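Of the protein chains in this complex, one is absent; all others appear in place.
First chain written, first letter: the chains are A, B and C, and each begins at residue 1.
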Amino acid sequence: MSNELIRLKNCFMAFDNHVVLNSINLYIKDREFLTLLGPSGCGKTTTLRIIGGFQTPTSGDVFFDGVRINDVPPHKRRVNTVFQKYALFSHMNVFENVAFGLRIAKVPEDEIKKRVTETLRLVNLPGFEKRSVNSLSGGQQQRIAIARAIVNRPQVLLLDEPLGALDLKLRKDMQIELKKIQQQVGITFIYVTHDQEEALTMSDTIVVMNQGNIQQIGTPTDIYNEPKNAFVADFIGESNIMSGVMREDYVVTFSGHTFRCLDKGFSTNEPVDVVVRPEDLRIESPENGALRGIVESVVFKGVHYEMIVRTPAFPFLVQSTLYRAVGQEIGLSLTPDDIHIMRKTKQPDAQIAPSPDTQAASLPGSQAEGA
Amino acid sequence: MSNELIRLKNCFMAFDNHVVLNSINLYIKDREFLTLLGPSGCGKTTTLRIIGGFQTPTSGDVFFDGVRINDVPPHKRRVNTVFQKYALFSHMNVFENVAFGLRIAKVPEDEIKKRVTETLRLVNLPGFEKRSVNSLSGGQQQRIAIARAIVNRPQVLLLDEPLGALDLKLRKDMQIELKKIQQQVGITFIYVTHDQEEALTMSDTIVVMNQGNIQQIGTPTDIYNEPKNAFVADFIGESNIMSGVMREDYVVTFSGHTFRCLDKGFSTNEPVDVVVRPEDLRIESPENGALRGIVESVVFKGVHYEMIVRTPAFPFLVQSTLYRAVGQEIGLSLTPDDIHIMRKTKQPDAQIAPSPDTQAASLPGSQAEGA
Amino acid sequence: MHKKALAVPYIVWMAIFVVAPLILVVIYAFTSKAGAFTLENFSGMLQYAGIFGNSFLLAFFATLICLVIGYPLAYVLARESATVRKIAMIFIMLPMWMNFLLRTYAWMSILEDTGLFNRLLSFLGLPTVHLINTNAAVVIGMVYNFLPFMILPIFSVIEKIDRSTIEAAQDLGANGMVVFRRVIFPLSLPGVLSGITMVFIPAVSTFVISKLLGGGMTWLLGDLIENQFLGNVYNPHLGSAISLVMMVIVMVCMAVMNRFGEGEEGAVVL
Partner (left out) sequence: MHKKALAVPYIVWMAIFVVAPLILVVIYAFTSKAGAFTLENFSGMLQYAGIFGNSFLLAFFATLICLVIGYPLAYVLARESATVRKIAMIFIMLPMWMNFLLRTYAWMSILEDTGLFNRLLSFLGLPTVHLINTNAAVVIGMVYNFLPFMILPIFSVIEKIDRSTIEAAQDLGANGMVVFRRVIFPLSLPGVLSGITMVFIPAVSTFVISKLLGGGMTWLLGDLIENQFLGNVYNPHLGSAISLVMMVIVMVCMAVMNRFGEGEEGAVVL
């Protein structure tokens, strides 16, 4: 509690009878890199905008350093934002963009010059002062947006999917750079993304959200290794998610077999969700595996192969550096700590997305017409 | 050669003295899934547009089924395109959008109805006929764009970064679905992307491009395991790329040590690029490693940890399921087949991107001002 | 929040500023010179049926010609480079910088029996035509003066049509004609409708053009109204009544057209 900087208390938000935030509670520590992670429409951006002061919660309170700031307008908050689409001032050059906040704070001119120059060096764009912002590439504009925010030395930097518009390669470089900038300037970063890899790479703390509710808060390792429910498990990485039944403490049945596991405290025969990570399934000879199935597809992913192995009860996604040909029969083994047991939750309505197994449509016809 | 469908011969393209395509040669086989992969501005979209007929090469020829089609306008090519931003007809409903090509081909009305219904089922949007395209989500619009193209049973489907605007999770689902659709309709897909994972997942053949030149053509495994040069190695996956010297056949010196390798045919003491994949470096005790270094940073990536291990000569990127704390001294070992040797190429001018090692800027000041 | 509180009385005040004169016109139309309520101003309206008919007919033709000339021009321009577009726009706007009377007068001397146009015809060995002081001359004057109002809205709508939408249509087998008919034209309809509105309304009520180019032979509504306000008759009450009736007819026309425009593609007045 000693270094708690921001607290959201029962923040509830609704537009037109549509609940966007469902009474969330969250505190953010000083100097941590916290990521709000979730699919579009989960409320993560709304949460960020409430902290930035651009939206006021319908009910609930926001505290900053112990002081309630619900009614403090954005320009009086010691928080700066990097907007999703940069939102640079197109009528000013790079220098004036970065100097904007300093000029408003009436910082002396030579101090402004010094700080802008230093900050442009920090974001790896030294000498760009006189450039027009419209002439910059996406990655450069992104870095000017960051410079414009951090030059004011805010206590908190809010970042709203800042890398969404960049190429994959550039995005990975910027991830490293953002983390480095955060460590150098030593301030709190609150980061919004829908990219779970981004979240894992950069964060000290991840807040997984869905449909206006916080699903889980924890370190990347917590979230990945101990997802609290099927949604988190599925969102934070590829997973095999099955229905199962807890026979007794440490014993679970799923996929037609009974396994030892590490979980207890469920009632007898309680239905549960069982999650197994694809990289935790080990390929064995058919005789040695706890499960036995046919390789249905193999995709080369670089570091590993990704296979779908169809067992009588369930098609398992398996990641392995070993190659097995399509059609081959293999065994799969798994240890008790590879099995994650979760209480059943009401499954949130998924967005309409393809489910590979319900696909039974035939072709719209053969290729008959002549060229 | 028997099933060659499309051939680009010395295709050269320049706008305003800026070379976009530098005499590329490429052939595409019938029914293959070919991906054009490269960073923005590498010429991949131009290549696609030349095949689609939207651009005519400055010089060079395009052949389709052996016939030169340079001057055939787009509406006479048996090729359909899925555009990057969908390009749906906003004044028509879903049915009319999908039926557009069929109506132009004067297909009978009941046949149109049948094929549109079938195709909407194929893309998992049955019953969407009467919807307005403006009311659909990004993923749904994307699938209507695919339906609108494949309902015409083209011989080739061109896809221009079709998943770029979608959320990560949805993108992964669509990758699987696209691949499935391609197998079901059994036509050639030419796919443009900057996402190497997308390319590895879906393609039969990958064409890596940079600055208007083809860098390498091959299967995903070829490209990943045997990159032809440092650019490909870097672009297709995270890599440690170092300068080295070939002492003699099968012997290479880099990072201050000499290693056995599998490559030969270089002149004595020829300078080369050496690529080592981060997942190929194995963590050992400091005494046992061929290289010895200090862990500088650790990032949890879900499946593995990603560490930067600073050796006296080079900071190695290492991916391992083993955790080592920051500051710990460790050893790294690697086998001859982990070492990839490449001839030096003129390094293409990289776009201005952050290079972690040249970063020496100091902070723009400490956090002094009061709240 | 407090910004809105400030805005409300401001908007109310503006509404009064805008609406007060309109209400006054309505009052005028329903009162006699003595100020008493009367329907007399409307009851005599039938005698002007010919003028109404003529005005709407000429305005209709002028609008139609503006559409036929202006649409292709807007279409061609919207596909040109930025430089060509800019230059063309300057050309199109150029006459607007010149006094309305002046440019209409210039047409008078072009269309005269011995004017530029007939001299050009003679030069080419063609028979001359009598244009000045005919309805044709009035329509030409209207087209010249109001054409920019047709071109601009159509141009700005076509310019905004995404290039890739057109490429998608080509890709699906549509040749140039089909792309236009099934994609570009339907998408440009809002511009066409606003262009028609912006040409038809001033064309119906113009009075200078008919005076100069029509030679006062055929009276139009504009002349009739002007005569009530600036002319010898001076009867603003009748003038207001005529204007009101004209406004109502115009509004009905536009409403009908918009209804068509929203319906089936291609069902527009064309």
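One rule holds for everything that comes next: a contact is a pair of C-beta atoms (placed from the backbone, for glycine too) under 8 Å apart; a residue touches a chain by one contact, two chains touch by 3 or more.
Values in this document were obtained by computation on a predicted structure and should not be read as measured data.
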Report task. Sort by label and list the shown chains the missing chain touches. Result -> A, C
**Report entry** Sole residue of A:27, A:54 or A:266 that reaches the chain not shown, by the stated touch rule
**Finding:** A:54
Query - Absent-chain contact - pick from C:45, C:64, C:161 or C:250 - result: C:250
Report summary line: Sole touch to the unshown chain from C:138, C:187 or C:201: residue C:201
Query - Selected from C:24, C:121 or C:233 as touching the chain missing from the view - result: C:24
Query raised in the report: Since one chain has been left out of the picture, which residues of chain C touch it in the full complex?
Result: 3, 7, 10-11, 14-15, 17-22, 24-25, 28, 69, 72-73, 76, 88, 91-92, 94-103, 105-107, 109-110, 116, 144, 176, 201, 205, 207-208, 211-212, 222, 225-226, 229-230, 236, 239-240, 243, 246-247, 250-251
Report task. Just the residue numbers, please: which parts of chain A touch the chain that's not shown? Result -> 52-54, 73-76, 79-81, 83-85, 87-91, 100-101, 104-105, 148-149, 152
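We take it that only the chains that are shown with their structure count from here on.
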Query raised in the report: Chains shared as neighbours by chain B and chain C?
Result: none
Requested in this report: Find the chain most remote from chain B, comparing centres computed as mean CA coordinates.
Outcome: C
Query raised in the report: Using the average of all C-alpha atoms in each chain as its centre, how far is it in Å between chain A and chain C?
Result: 57
Report summary line: Between chain A and chain B, the Cα-mean centres are separated in Å by 23
